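A single protein chain has been removed from this complex, and every other one stays in its place.
What follows is chain A.
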Amino acid sequence: MTPNETHKKTPNTAPVIEIKGLYKTFGKDNHVLNGVNFSVAKGENLVVLGRSGSGKSIAIKCLVGLVKADKGEVNVFGKNIVKFNENQLNEIRLRIGFLFQNGALYDSMSVRQNLAFPLMRHSTELTAKQVDNAIKETLESVGLTEAIDKMPSELSGGMRKRVGLARTLILKPEVLLYDEPTTGLDTITSREISDLILSIQKKHQTTSIIITHDMACAKLTADRLVILKDGIIEAEGTYEALEKSNDAWVRSFFS
């Protein structure tokens, strides 16, 4: 199946993110990405599927410069960031939010401090009162105002992800990258996180890339899906189209 066969929703605006022929190899012969191509339009939710080790996380880490690509183009907001230095990357990173698999909350800081940490560094003109208000407002948007003075060790898995999301949202990113947002959560909490992803997209008009193994989350959140296999895009399209694909391997994700 060619990627375009099942592609239903063609982005009608210039892509916010565009990856062209991306290659990444670790060590001598661990070829993780072998020429990945995909793009995401403004306001679109793209879900990336694939088996463990297929290179999904590496691909989105290339978007924020956490992993340097060996070859190819990573165009973010129209700029190829592959050869960017730290300062140039930081300008891009301020416009992108990244939700890590386990939230990646700073263990030594309370929830309040976790949220204040990036905000106070990048918005130095804000008063303590304004910072506090922004923290409360952001926590409210993820439904966790009561956890403001808790330490990360006191939070459940779902709460950690919500706080991680709040910490990302406080910088008002235009693009959100979710690395397995529902992994390790029960069905109800997974559903809540998926709903939260949708409500954030609606409220802030963000563009999102969601890496997941959770098909319920994919069904709910995806405008379009891509499936990675051995470091290349094997299939691309809407949930409904891929579910009825002629390729048994593609269909196996949906069964």
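Operating definition for what follows: a contact is a pair of C-beta atoms (placed from the backbone, for glycine too) under 8 Å apart; a residue touches a chain by one contact, two chains touch by 3 or more; residues count from 1.
In this section, contacts and distances are computed from a predicted model.
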What is the missing chain called in its UniProt entry, if the choices are "Metal-sulfur cluster biosynthetic enzyme", "Iron transporter", "Intermembrane phospholipid transport system permease protein MlaE" or "NAD(P) transhydrogenase subunit beta"?
"Intermembrane phospholipid transport system permease protein MlaE"
Out of A:68, A:122 or A:244, which touches the unshown chain?
A:122
In the complete complex, which positions of chain A touch the hidden chain?
61, 64, 66, 86, 90-91, 93-94, 96, 98, 100-102, 104-107, 117-118, 121-122, 164, 167, 171
